[in-house]
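What follows is a single structure, written as structure tokens, with notes after it.
With one protein chain removed, the remaining protein chains of the complex are shown where they sit.
Chain lettering (A and B) follows the sequence in which the chains are written, and residue indices restart at 1 in each chain.
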Amino acid sequence: MSKRIVKFRVNGEEVELAVEPHWTLLEALREELDLTGTKEGCSEGVCGSCTVLVDGAPVRACLTLALEVEGREILTVEGLGGPDGLDPLQRAFIERGAVQCGFCTSGMLMAAKGLLLENPNPSQEDIKRALAGNICRCTGYIKIIEAVEEAASLSPTPIHESR
Amino acid sequence: MPEYSYIGKRMPRIDSLAKVTGAAKYTADLKFPRMLVGKVLRSPLPHARILNIDASRALRLPGVKAVVTGKDTYGEKWGVFRYTQDQMFLPLDKVRYFGEEVAAVAATDEDTALEALELIKVDYEELPAVFDPMEAIAPGAPLIHDDFPQNINIHVHIEVGDVEGGFAKSYLVREDTFTAAEESYFQGEPYAVVARFDLDGNLEIWMPNAGPHMKAKPLSNALRIPLHKVHVRKIAIGGAFGGRSEISPADFICALLARKTGRPVKIVYTREENTVCTRQGHSMIATIKTGVDKTGRVLARDVTCYMDGGAYSSTGPIATSVPFLCMEQAYKMDSVRYNGYRIYTNKPIRGMIRVHGRAFACGVDTQLDMIAEELGMDPVEIRLVNAREAGEYTPTRSYVASCAMKETILKAAEKARWKEKWGKLPKWRGIGIGCNSVQTGFPMGIRGGSQAIIKFNEDGGATVISGVVDNGQGNDNMLVQIAAEELGLRPEDIQLVTADTEVTPLDPGAYSQVSTFIGGQAVRLAAQDARKKLFQIAARALEAHPDDLVARDRMIFVKGVPHKGLPIQKVIRMGLSQGISVAGEGSYWPKVDPKREWVQNPYGQMCEAFSFGTTIAEVEVDPETGKVKVLEVVAAQDVGFALNPLVLEGQFQGAVAMGGQGGMLTEYHFWDGGRVMNPTQLEYKVPLAIDMPRIHTIIVESVDPKGPYGAKEAGMSIAMSAAQAYSAAICNAIGVYLKDYPLTPEKILKAIREKEEAGEKTHQ
Partner (left out) sequence: MRLPRFDYLEPHTLEEALEMRSEAGEKGEVLAGGTDLLVRMKQRLKKPSFLITLKHLRELEGVKMEEGELAIGAKTSLRDVIRSPWVQRYANGLAEALSSVGAYTIQHVRGTIGGNLCQDTRCLYYNQSAFWRSGRAPCHKAGGKICYAREGSDRCRSTNQSDGATALLALDARVTLRSLRGERTIPVSDLFTMKGEAPLDIRSDEILTTIRIPIASQSAASAYERISYRSAIDFPVACAAVLIEAEDKTIRRARIAVGAMGNAPLLMIQAAELLQGKPLEDEGAWKRAARIAMDHASAFAVNNVGATVEWRVSMVEVLVRRALRRACEAARGIGEGP
């Protein structure tokens, strides 16, 4: 099976990969780009550990072919924050105790990031609904929701728009 | 109460940064040069003799580097205990459950490995299978293990006091049977193993584990290599919840493939494999007979439990005992009898799990509620009457040094506004209470203690070397907090070398709830030892007595005279220039009865401390659908001492989610013969953020005399009492006592309708 070239941007950097059609974006990120922060928890789109942002919107990397993101802007957990430090979400997750085993954390962060990019002032209901597709087995979600609330209150406007 | 710098403080965990940046490496994230992909071929039959395995076509596929089968093993059976050795990691004789390992391949990439699996031809002779435990012990049932007649894997028998006499004296006796289907861990991280050998025959192996030393010894035995050549490495772990403690066939198989190919091998389980091919919880039938006096005090209790253990023993003796032990710790009882049967079936293997026996725990508490109703008491009252107190012995003769069970009951009841609500809630709203206790430790023989070593670095920092493992509950942070506190350093000055069997001393692991109590205590003692030696050096320089010195915030100074001090860094260098290298060593071994054994002698001091907890839940049931909306939960636990309230709150909340929200409302496995019909999170309904209620957490501190700073286990008890509270609240809301768990909408609606029909009948 011959590989095809796909060009896209990941965390602000231009990337060009030779991929086989059946490779998912998740596999390309983890195995070709060594960005292992995005996780495989179920491979069927249910658990949310593989959530990344494509053009600012949350998708399941495990159910997205690498070839499907040609020309798009991908944001993974490794792309959160900047040279000056952590994204308010990351800081809030740490300070609020929202991280236990950490396996769901990157997916949660990306789902929350997607929410805040669109809705910088979410209600608690908005947050619960935005995170409804991300499964955590350790925390019971309470501190994760509190962390997103705190991050939202600290950053009145989205940090960067990626479209 | 002493003034601590870090102990008792809400401190963000040190491992959080790596996790929020994606830098933390879990087993599946590891990548080594020339690494091969391993895949396991599994049995598509629940019970069958293996006649022949032909891997020739697979071996000819380009990219396939090795295939292993039972023929590559030493043909030995393994077991957690000597008397439960029943499992070959790659069986030679027969397969006993759908999904059991039969062969494995290592190939250059995943597609090739998967293709190779399809080229391995296995000839089976299918055997009759049995899936129901009661059918499995009936005469004529197919025998799953030749050495275990009637398919009875474990029988735990405990008898204390005068049970029949107790019943005879009782004012009221009830017998009820409670049942629960099996549940599963669904850790965030699917199981994975990476293994590689070096040229000297040392094995390096990574996998999510609840005790690296518990993995190393059986690996050494199974591979027949010396223990010191097995290095189980530290890795970020995505949850355990009572699983991932003993060696797994995948560990062994991955090491075999690595040895055979001479290359690193990685095996990553699918979610389905993690559910079917590691461990699950036991399903259970619990018949509970309880006799009480007029005050509701339990005079005698007799419990018989049948547990579906699946195809192999795993930690059978422990899993069969723990539900009983939790009960006997939580409640007073002078006379009690327990018969616990763990039965083999041709189903996936069951093990210890955080909510140990829903049917048992919820059964005991539901029955207490039923008794209370008959006596005209309320559920809180009857629990206060029976609650364990400090200074008592459990029926199996463990002394309980610290216990604030009553305080947890009273505080939870107050926060939940029990008195305002009990019996006064509007129709379809209910409130319920659950109480439980968890042991801080199991009898572990020569692996029951932990040792820690602390070395100083020239720059004034320290490195803590400990076998304690972090599954996500915060154990790494706990060690740093303790070391920083005792050494007078800041948390950022502490480096950890942990959970690596090449370097770290023995430790019992996390699955018996002892990481803080034993592992943390060892680190504390090692730090105190190191500090003492530093003080000797500093005392001379400061012309003071070592006993008058204090270490705090990177300084050693005379108590009350902060300017008469020296930076720790300087003291270390002073020591070095005097030819004194300072290191500390400490170990902690709980004083338990060495003769106590799960089956042979289940009596004597089991561990040194027990945690106690109470959960109260308030729910609203939709009488048209049977669905439950959980309004509010109050979780109170006696943790001895809260080393880090921020971490504890997270543990309580997670426990409510797992034991209550999931464990009592939606989580169970259903079957098509030996096939789990819901192996993934789509159809196995773990709880979601959108369904979580308000949770109030109450930390109660009884300050245990043995625990470090008074701390005991804190991560498990609430999972059990939450299940009990949810169950009680639902029963209260609908006015029916339900006995089959979990309480799905179907069951709740059925009960509501049956009650209505019965009510209509009585009015006719």
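The definition used in the following text is that a residue touches a chain if its C-beta (ideal position, glycine included) is under 8 Å from a C-beta of that chain, and two chains touch if they have at least 3 such contacts.
Given the structure is predicted, the values throughout are model-derived calculations rather than measurements.
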Which residue of B:14, B:688 or B:716 touches the chain not shown here: B:688
Sole residue of A:17, A:35, A:67 or A:151 that reaches the chain not shown, by the stated touch rule: A:67
Touch criterion as defined above, residue of B:238, B:449 or B:679 at the omitted chain: B:679
Where the missing chain touches subunit B, by residue: 42-45, 98-99, 110-111, 114, 270, 272, 624-627, 665-666, 670, 672, 675, 677-679, 681-683, 685, 687-688, 690-691, 744-746, 749-750
Interface with the unshown chain - residue positions in subunit A: 1, 4, 20-24, 43-46, 48, 51, 54, 57-60, 63-65, 67-68, 70, 111, 114, 129-130, 132-134
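Note that only the chains that are shown with their structure count from here on.
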Distance from the mean Cα position of subunit B to that of subunit A, given in whole angstrom: 30
Interface residues, subunit A side, partner subunit B - complex: 30-31, 34-44, 46-47, 49, 76-78, 80-81, 86, 90, 93-95, 97-106, 109, 128-129, 131-145
Residue ranges of subunit B touching subunit A (in the complex, touch as defined): 10, 12-13, 15-26, 28-29, 31, 185-190, 236-239, 241, 268, 270-271, 471-474, 646-647, 649-650, 652-658, 661, 680-682, 686-690, 692, 695
